[in-house]
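Heads up, one of the protein chains got dropped from this complex, but the rest are sitting where they should.
When the chains are written out, they are named A and B in that same order, and each has its own residue count from 1.
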Amino acid sequence: MLEVEALSVEIDSKLILDTVDLNVGDGEIVGLLGPSGSGKSTFLRAVAGLVPPTSGRIVWDGQDMTGVPTHLRRFGLMFQGFALFPHMTVAQNVGFGLLAGAGDPGVAWALEWVGLGGFGERTIDDLSGGEKQRVALARTLAPNPRLVMLDEPLGALDRNLRERLVSEVTDLLKSRNVTAVVVTHDRDEAVAMSDRLALINEGHIVQTGTWEEMQRNPRNEWAADFLN
Amino acid sequence: MVIGDGGVSRQIRWAWVALAAIPTVFLGYFFVYPLVRILILGLSEIQIGASGLQARLIKVGWFTLWQAGLSTVLTFLVAAPMTWAVSRFNFTGRRLAVALITVPFVLPTVVVGTAFVALGWRDSLGAILAAHVFFNIAVVVRTVGSQWRRIDPDLLNAAATLGATPLQILRKVTLPLLKPALAAAASIVFLFTFTSFGVVLVLGGFQYATLEVEIYRQAIVLFDLPLAAALAIVQLVGVSVALMLYARYQERHSATWDLASDASIPNPAGKALVGVYTIVGATVIAQFIPLGTLFARSLGSYGDLFAGDTILGGPLPAIRNSLLTAIAAASIAVVIGLIAAKIVTARAGMLSMTFDTILMLPLGTSAVAIGLGFIIALDWPFDLRASLLLTPIAHALVAIPFVVRVVLPTMRSIDPELADSAATLGASPWKVWRRIELPLISRALLVATGFSLAISLGEFGATSFIARPNTATIPTLIFRFLQRPGPQSFGMAMALAMILALITAGIVLWLDSLEAGDIGAF
Partner (left out) sequence: MGRLATAITVMALLAAACAGEVAASPGTLTLLAHDSFAEAVTEATFQPFTDQTGIEVEVLAGGDAGAMVTQAVLTAGNPIADVIFGIDDTFLSRALDGGVMAEHTSAEIGNVPESLKVGPENLVTPIDFGDVCINYDKAWFETTKIQVPSRLDDLLAGLYAEHLVVEHPATSSPGLAFMLATIAEFGEDGWLAYWQGLKDGGVKVAPDWNTAYYADFSHYGGESSMVVSYASSPPAEVIFAEEPLDEAPTGVIEAGCYRQVEFAGVLDGTEFPEAAGQLVDFMLSVEFQETVPLNWFVFPANENASLPPEFEEFTVIPEDPAQLDPEYIAENREEWIQQWSSVMEG
């Protein structure tokens, strides 16, 4: 279980996150929903250890992870632009996080699992947008991270593809009982993918709860506005 | 995995500090510290106001200044027609002509000097000026030409329809648009000729000396180290002032015009065609006269050269020294330059800023000052002045700024999310470096290695201070052959210069085949 306690992040003396609290239970998918510039991506980066927090704690299963370097946290992060390694094949990308090298059965399995069996030897340049997205997902999930974070996982794709992939990705995550945070600025996407929502605006968590709870009881005017 | 209280984090921080310490200690001890010793020694001499200093300064300083000015003007005059032809017209062989014109620029200065001696132009001002023009034409053609090409002909046509004469168009449209490029080219040529060493030492006889040559004479011939140090300070101040003036000019005139990225340049026809080919042909042929003469006159001397000289022996030890030195220097320069570039690109604020500046310093410092600094300063804490690694280290100092300039842009162009995503996949900083960053900059690294090799092979300024008779490099051996009288020694100098020219050309061609972009524009 992930517990984020009073997390604040300042970048260039500008407060990006202001005492954010958020819990994610085991096997739970939390959708972090907010307009652009609200601090969503920074939140993921701070949890991943890519941005140092100014104050607050990041705790996993009761263990303080705040000072732990990124590569030892075992928190997977799928980047908005996918960040696929251009000098490696699909298989090398997917196999990067596995302890074993290329030819690892895990790679083939992960590719099968996202529906890209046989794509292993392709170069990144040969892939379409949807294929890249799925390679990125496979790469994130392959090393079996304790926590999966997805930053606008479908953001870069066109509408048709997005609608199809929303359910596909959600099913994949659910099928592995993954603990996950999904960041998006799209309300429908957030609702479709997550068990629970967290609304974020200007560095503050405004409200957490299920879609229905929020609809019934928006915390304030902004929340009511944003949800409709 | 059980993690304590951020112990790993602290370890990583220490690793960074340790990493930063490598280039810091290297540059601190081999660059900053010798400069400080030069300052201390030279300033005491300046304070005493030694009579010799004043006399030398007036004579040598003035000569250095005006010959640099005159060389710059002459270079522009000679390069102007060629620059016009290759900028304003598209024609078959244009690229080849620009490539050929660049050849002299990549040649070691000792080779250039020897080529002009081969023409029989020794010990004269004319030889120095001609060699400076020969060496620097490429700077003007390439720097000004690339800008000139981007001026859309319709811009000039528009001016013509408004009633401007060709001269008015040149004065009111073309020149203002070329001003930044003209200023850049002029500063570079001035700087190169102001700090000219090899060419002047070889061609100047004993009556013409730039500050660099005088520093060498005072230090190595007369062994007046304080006077040499004082002159080195004057030289450093002169170069810094020139660089600062240029930087201020750039700041004030940094307006960038929206020029065509690839303007529709016409093909010449009729008279223009003849004119263009005449200009380009004449310039290229003139450029190759010294080299051709060197080649032709060297032909009879390869036998002598490899038979070995009674005093200096054969060329093989020097060739071996040069190659080993180049390899060692390139290794040092690439490793130090790479670490430094890594630190500059890391998000480390202050540290990276400081590094960025310090790294570029050797660029503005003359190689002669580096050599002088070594022999003045490196007797402490251990006497390293006889160490065999001294020459490679000096060459590495000269090459490091170039390595950084080649590697840094590529490193900066790498999406930082690639490293971030590798980290979230469990890759340690070391693994991120090995598996992601290093492969992505491998081509830039090869180019930097080639650059360093070429720089080291031709380096003469610093080497002339620190190479010993038993550790001569190709350039210092050429110079010793040149210093000795007799046609046989001179023939061997030409043959060896030809060999060095070929080795250098080979490396530059190899670099070009890597499609390293516009490496000729340094």
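Heads up, the rule we're going with is that a residue touches a chain if its C-beta (ideal position, glycine included) is under 8 Å from a C-beta of that chain, and two chains touch if they have at least 3 such contacts.
Model, not experiment: these values are computed from the prediction.
Considering the intact complex, the chain excluded from display touches B. Shown as candidates are B:183, B:375, B:414 or B:505; the residue that touches the absent chain is B:375. Annotation: of B:269, B:388 or B:502, B:388 touches the absent chain (contact as defined above).
The omitted chain makes contact with just one of the residues B:69, B:205, B:281 or B:314: B:205. Across B:37, B:56, B:88 or B:342, the residue that sits in touch with the chain not pictured is B:56.
Taking the whole complex into account, chain B touches the unshown chain at residues 51-52, 55-56, 59, 123, 205-207, 217, 220-224, 227, 310-312, 324, 327-328, 330-331, 334-335, 375, 383, 385-386, 388-389, 392, 434, 438-439, 442, 445-446, 468-470, 480, 483-486.
Note that only the chains that are shown with their structure count from here on.
Centroids of chain A and chain B (each the mean of its C-alpha atoms) stand 49 Å apart. Per the touch definition, chain A reaches chain B in the complex via residues 45, 48-50, 63-77, 79, 81, 83, 85-87, 96-97, 139-140, 143, 145. Residues of chain B that touch chain A in their complex: 1-3, 5-6, 8-9, 12, 415, 417-418, 420-429, 431-432, 435-436, 439-440.
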